[in-house]
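A single protein chain has been omitted from the complex, and every remaining protein chain is retained in its original position.
Read from first to last, the chains carry the letters A, B and C; within each, the first residue is number 1.
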């Protein structure tokens, strides 16, 4: 299984008065992991949208183990957990410098047409992405 | 079961280039619903922190049914889904003007000491909140 | 001069580890003030965009006097400071409960076509907004 690891620079703006990263921001870090993962497959998300489709999140789960603080070196690891030709579920782990897991989660996505949000089959409409997702789930 | 409904004014800043509210922002709206719910119980979250504790999220799940757009009148409904004296799970529904559900989700919280993030029993340390949570789950 | 005052509910998400509202968020509050001001003129910003134009900020200045904290009742006051038929400069004051000024600032806007960002004359293309801006600057 392909796993891509991306360094995260904690922004002061991302902290809250609890002194740690505000919980919703980990979903943004998942976005950064997903972007890096897609680039690791040889695509760019920005180009995907140029083809008239967008890829909204339809489900997300997040488990917060222990918080990341400003000044820390964090990383997000991203992989494909499930894929059925229509829906992609990414898995994520945000880890501290010592590899301890700070936050883990999943986001499930579909591809829809930009103008009417109607679902599109990845397998049929974007066979090169389909192939890349299938390969990303195989032992590397 | 007590359910509190709060109007949400969609901010332009909350939209993304997909033309809809960026998915992580619904967690912020859940925060607004939770704040209103806690006030509905007769407390203020800001005062909770004055007592040396904070209430981080330990788990979150979100299901995105159809997006909210700028200019729309949305509302968030909040209730207590589970409570065991230590952990509170809030349930949420973001609804459109016509009551159609846009987003639903849960967040699970604990109370921890502000300085060392050690868990605190709500039942023992904050009996008035304990009582309020128990009552909020009963038929109203 | 027309001045519109809007209550602001401080979001936990808007605070940072300094324990106060993160400075960039006051620009978002200015957006809320501006939206309320435009509604006070009888328009809705969301409908402006339906006419194929958007209204980007071209200049902003912000002066931070003393910070707003979570749990406080803040308000933003908005008015039109300058208007020449092409460019609108809004003035803002974020005030504490006791009317002390927390933050003040200005944002200057133009109207441009959504698809190519070319400037549009408000006076010629949107005479009803032109009239409203001119009246908003007069003694009320």
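Following the convention adopted for this analysis, a contact is a pair of C-beta atoms (placed from the backbone, for glycine too) under 8 Å apart; a residue touches a chain by one contact, two chains touch by 3 or more.
These numbers were taken from a predicted model, which means no experiment stands behind them.
Engineer: I'm checking contacts with the chain that's been left out. Which of C:54, C:122 or C:136 qualifies?
Structural biologist: Answer from the full complex: C:54 touches the omitted chain.
Engineer: For review purposes, identify every residue of subunit B that touches the missing chain, sorted by number.
Structural biologist: So the residues of subunit B touching the unseen chain are 12-13, 15-20, 22, 24, 70.
Engineer: So that we can see where the missing chain sits, which residues of subunit C does it touch?
Structural biologist: Its contact residues with the unshown chain are 17-18, 20, 23-25, 27-28, 31, 49, 54, 56-64, 66-67, 114, 117.
Engineer: Which parts of subunit A are in contact with the chain that was left out?
Structural biologist: 9, 11-13, 28, 31-32, 35, 44-47, 49, 70-71
Note that in this section only the chains that are shown with their structure count from here on.
Engineer: When subunit A touches subunit B, do the two copies use mostly the same residue numbers, with over half shared, or different ones?
Structural biologist: At the contact between subunit A and subunit B, which are copies of one sequence, the residues are largely the same (over half shared).
Engineer: For the sequence-identical pair subunit B and subunit C, what is the superposition rotation angle on Cα atoms, to the nearest 5 degrees?
Structural biologist: The best-fit rotation has an angle of 180 degrees.
Engineer: Suppose each chain is reduced to the average of its Cα coordinates; what separation in Å results between subunit A and subunit C?
Structural biologist: 34
Engineer: Where the CA atoms of subunit B average out and where those of subunit C average out, how many Å apart are those spots?
Structural biologist: 29
Engineer: Calculate how many whole Å lie between the centre of subunit A and the centre of subunit B, each centre taken as the average of the chain's C-alpha atoms.
Structural biologist: Roughly 24 Å, centre to centre.
Engineer: Scan subunit A for residues touching two or more other chains and write them down.
Structural biologist: 17-18, 20, 24
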